[in-house]
Every structure is written in C-alpha cells, then in structure tokens.
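With one protein chain withheld, the remaining protein chains of the complex are depicted in position.
In order of appearance the chains are A and B, and numbering begins at 1 in each one.
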Amino acid sequence: MALIKLFANLRKIAGTKETSIMGASVGAVVSGLVKRYPALEASLLVRSPGGLPGNGQIRSHVIITLNGNPITDLNLVVTEEDQIAIFPPMAGG
Amino acid sequence: MVDPRIYDMFREIGRDLYTANMISSHGGNLSIRLGDRVIIKRRGAMLGNLKQHDLIETRLDKNDSGVALASTELLVHRTVYLNTPALAICHCHPRTAVAFSLSRDEIVPIDNEASYLLKKIPVITEEFASGTPQMANKVAEALTNYKIIMLRGHGSFAIGQTLDDAFFWSSTLEEACQIMLFTKQINEPFIEYRGMSDSYSKF
Partner (left out) sequence: MNGWNGKILEIDLTTQTHKEYPLDMEMAKQFIGGRGLGARLLWDLVGPEVDPLSPENVLIFTNGPLTATGYQTSNRFSVTTKSPLTGTVLDANSGGFWGMQFKKTGYDVLIVRGKSPKPVWIEIKDSVVAINDASELWGMRVYAITEKLGQNNNKRNVLCIGPAGENLSRIAAIMNDRERAAARGGPGAVMGSKNLKAIVVEGSTRPEVDDKERYKFLMYETKKLLAASPLTSQALPEFGTVVLMNIMNNIGALATRNHQQTQFEGAEAISGEELTEKYLVKNASCWACPIGCTRISKTEKVEGEGPEFETTWAFGAQCGVDDLPAIIEVNSLCNDLGLDTISAGSTIACAMELSEKGYLDSDLRFGRADMLAGCVEDMAYRRDLGAELADGSLRLATKYGHPELSMSTKGLEFPAYDPRGLQGQGLLYATSNRGGCHMRGNMIGLEVLGLPKLIDRFQVQGKSAFVILHQNSNAAIDSLVVCKFTNMGVADEYFARVLGAVTGIPYATGELIKVGERVWNLERLYNNREGFTPKDDSLPPRLLTEAPTDGPSKGWVSHLEPMLKEYYRTRGWDENGVPTPKKLADLGLNKLVSGG
C-alpha cells in the first residue's frame, strides 16, 4: 500500500491528511483514492463520462509527486515503499 | 544523439500530429530551442514515425550539425527563435485551417476553447514558401504578436515555451476550424454566447 499525502484544500475535501491506497501505478492509486473519497473527484479529475486516470484525465495543474519528484506519467509503477503527494494548483512568491 | 527524453517528446507529438490528420507523411516540422542550440527534424523524415537519428541538433546561428541540411525550413525556425520569445515551434498543415486560409485574412474562431485561447489567427501570404528569407521574416514578424499564424494555403506556425504549448495551439486551431466547417454545413443562425466577441477580430 503506497502512502498518499494530501495538501491544501484537498485535505478538507477528503477529510484527511493522508491515507494508504493499493495500486500498481500512480494512475491506479489515484483512482483508488477517488473511490475512497468521492468528494475529491471534482478537484482531481476532468469530468468525463467514462474512465478514470491512467490515460491523462487528471485535471491540469494538479501537482503529483512520487517520492518528492513531480511527475506527469500516471503509468509509473508504484511500490509499497513509495510516497505520493497530491497538491491542487498553486503558486507563490 | 539527442537526449532520449527529448526524442520521446518529439516522437509522441509527431505521432499525434499525424494521426490527427494535421500533417501528411513527410510534411511539417517540430523544433525546440535549447539555450543557443536548436533541435529540429531532419529533412525527409516522417513526423509520424520519428527515429532517434531523425533529430538534428545544431547551433542557432549556423549549422554545425555535420548534416547537410536539417530541413528546408531551418531558416524559418532560426529566424523565429532570433526574433521572438519562442522556445519551441510546431509547423504543420492542419487541413481545415488551411482550407479556411484560402478565403480570408484572419481566422476568428467561434468555439469556446479557441475563443478563449487564441481569439484570432492572422493569415499571411508568401508564395515561394519554403526556405526563403522573405518568408522566414514574414513568419517571424507575425509571430512577434501572435502565438499561432497561418501561411495561406500552406499551414500553421505555432510557438510556445515547450512543444506541448505549440502543439496545443495547433490542435486548438484545427478543432476550431472543423467546428466552423460544421456550422457552415449545419447552416443555422449563430447564437452568440460570448461576451464582447466583436472585439476578437481586433485582438
């Protein structure tokens, strides 16, 4: 089970700061996360009738890091020691 | 040999352009600027099926790649890089946009996405299309003020910070033109849904 950390308003929406999800790829883990916390769907996923992530349907500007590295490829393999962090779009100075 | 990640990026976008009918087998071009160097498709290579050796890296101001000619359009790309803020260029032949370019001096989209992102796409003309300084200068000049322009009867030139951007504008343009074509076929009165849209053609 990979560890998922949520940040900013995603915490309030999901009602938690972190959780563990099973999944072989980043996309699968995000799918699992949205299944467990359906309220996250609107923030994380592009609204589309079919499919869940794995084919690029994460909303643009959502930031996902895998063990601290920002990634865009949802097919990346995830193992038990991995940590995934998800941030909504943001910026600063 | 070009960095594999860069090759992957070119190959994927090249493939997407081909399968989206925005380019013929051997037409179009993609390039990026890496500091004072350029990476561009080799002459005669197929965007839809790029191999590692199809990408040439050369100095921006002159060809030091050891390859005779990277592309007949290298001059255009160089001129654009030297005269605009572009860091990436996508040149393709989006067929619906090309068709519209034959009968107007600017393409003003009516769909939401392109209205939001592009507003207006100027159409410029240069008969002796490929590789002449006149054409290169005309294209570069137009791109100082727009991120995507049409060369009448020929195709689009789009610029951005990354190839992704440039492809995005190109794809949006073609989608906008396809929608415009459909509305002509549908042939019903247009219901304006965008605020202040008469200003788009003055963008």
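Operating definition for what follows: a residue touches a chain if its C-beta (ideal position, glycine included) is under 8 Å from a C-beta of that chain, and two chains touch if they have at least 3 such contacts.
The shown structure was predicted, so the numbers you read here are calculated from the model rather than taken from an experiment.
For the chain excluded from display, the touched partners among the shown chains of the whole complex are A, B. On the side of chain B, the interface with the absent chain consists of residues 3, 5, 32-37, 83-85, 87, 116, 143-147, 160-162, 164-165, 195-196, 199, 202-203, using the contact rule stated above. Of the residues in chain A, those that touch the hidden partner chain are 5, 7-9, 11, 60-61, 63, 65, 67-72, 85, 87-93.
Assume only the chains that are shown with their structure count from here on.
Averaged C-alpha coordinates give centres for chain A and chain B that are 33 Å from one another.
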